[in-house]
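Take a look at the structure set out below.
For this depiction, one protein chain was excluded, whereas all remaining protein chains were kept in their positions.
Chain IDs A and B follow the sequence of writing; residue 1 opens each chain.
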Amino acid sequence: MSWGTKIVASVALMLLAALIALIFEGADRVIQARIQRRLGPPLSQPFYDLVKLFAKESLLPSDALPWLFSGGPVFAAASALTIFLYIPIGSLPPVLAGGGDFLLALFLMFLSSFALILGALAGASPYGEIDAKKELDLIASCSVPLSVIASSLAWFAYRQGLPGAPFSLETFVAKPVWSVAGWSGIMGLIILAAAFLSLIPALADRVQRNIFGGSSRHFSGRTLLLSRLARNFRTLAFCSVFVSLFFPGSMGRFLDLRELALFSVDFLFFWVKVFLVQTVAVTWGGAFLGRFKNSRLSSFYGVAVTGVALAGLLLLFLDARL
Amino acid sequence: MSTLFFLLRQACRKRLTNLFPFPHMPESLIEALHVVQEGGMEMNRPLPTPPSLWGKVAYNRERCTGCGNCLERCPSGAIEPSADKKKVEIDIAFCCFCGRCVDSCPVSALAMSDEFLCSSLDRREMRLADSGPLRLSGEGDLWSLERKR
Partner (left out) sequence: MDVLTLPLNPSGSLEPLAITVSLDGDRIVDARIRHGALHRGIEEMALHWNLFQVLPLAERICGFCSLSNALTFARAVETIAGIVVPPRARYLRTLFLELERISSHFLWLATACHIAGHEALMMAVLSLRERVLDMLEGLTGKRSNCGVAAFGGTRVNLDDADIKALEEMIAFYRRELPPLQEVLVEGPLLRFRLQGVGVLPKEVAVRHGVVGPVARASGLYVDLRWSSPYEAYGDFDVQPRQVSDLMGRSRGDAFDRMVLRIMELRQSLEIIETLLQGIPGGNVLAVKKDRRLAALLRDAEGRALVSVEGPRGESLQRVTLCRGKIALSSWTLRSATYVNASSWPLLLRGEELSDVALIINSTDPCIACTERLFPLRPSPVPEMAPLRLSSAEDGEAAKEVAP
């Protein structure tokens, strides 16, 4: 691809991802309301919110570092959107392919979280600081199992000889890891998938109890909008990475389609899968789990989920040995 | 697991909320209500209320003897002597729907109706000088404590 097409494709994809993130948020709210036996807002509510927040004044705390305070959310939203450039959508290759795009996606995810936290810290309020610190703690403890999962998958892909670079998402999409695993391998993969799934609600800000309204408390107007968008984009990106890793498979190939039909069917199928994952992990997971205090969550993710992920790694290891 | 089943069951059950007056808030509620009045739109009815509901006070001016019992009993000072000092007037805006005036009236000139939508843009509309003869339970939608005693 030439640079020009790449830029056009990137912008188009980012806009599309933003749109889908908002639609999914609306759907999330409707389903949540259904679980609570309410009607819930209309599907278009996130768009109304967007317009409303956009029109509101963005307040700047007097002690804040202006560039970091307002730049943090912008950066967070932008880096979360960039992730989509590294994710193969359906049968389409990612716009910016590279050898280590899986790691890059995770890195961008954390970058986006950190940018938001830095923005909150720049607000120079003790309340924002407390929540930001808690969030930092949680993200740090989430990164442990996530890196275990990532490296075990890559190792397994490399070991079983999946074609392509081991850390590339395309490798996992081209040939599902499930197809090269034996019984214990499948067990291990299921465990890893469950561990990955359990991380999604935490990163979607669904299971932690934010006493002061979370790290986005001091944002208002456009900065609040961006911080919320960043969270939505991150959730969507996370679900997409999950789909690419554990839930590949092409509808178009199954239906024996070609060319444009193949691409478009797979494209739609991909978003349907992402929607399913998001509904299960974020909407239902959030409603099921409730909110926990951050110290318990940190120990849960840092110890229990890491342990589970290590068990998965062990099973994969056994599978590769046998 | 049981929690999950509980939530699944709950998600499948009927919606709890009654979407009164409209499922989603219209741009202007007053305009929407005008449209409803002209028959241009359907409105969700409020939930049915039990006949025993304590709504707005109803007052039969004719029957009132002006004894002033209710004046003494009203905790919120909603009842005032009328201009000619012979009867009373009730300011619904002050009423806290306690029903004490109904209790105290020796001639049953007061009753709690089951009308509960009593907001108004004009404060003077909230002053009740007479609501005609009371229809006690069995005859209509008004209810008095008499029945329960």
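Note that a residue touches a chain if its C-beta (ideal position, glycine included) is under 8 Å from a C-beta of that chain, and two chains touch if they have at least 3 such contacts.
Predicted model only: the values in this text are computed from it and were never measured.
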item	value
Per the touch definition above, residue among A:F212, A:F267 or A:F317 touching the missing chain	A:F212
Absent chain, residues of chain B that touch it	2-3, 6-7, 10, 16, 49-50, 52-54, 69, 72-75, 77, 80, 91, 94, 96-100, 103-104, 106, 112, 122-124, 127, 143, 145, 148-149
Sites on chain A contacted by the missing partner chain, in the whole complex	32, 35-38, 126-127, 130, 134, 207, 209, 211-213, 287-296
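The working rule: only the chains that are shown with their structure count from here on.
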item	value
Approximate Å spacing (C-alpha centroids) for the pair chain A, chain B	52
In the complex with chain B, residue positions of chain A that touch it	34-39, 41-42, 284, 287-288
Touching residues (chain side chain B, partner chain A) in the complex	3-4, 7, 10-11, 13-17, 19, 23-24
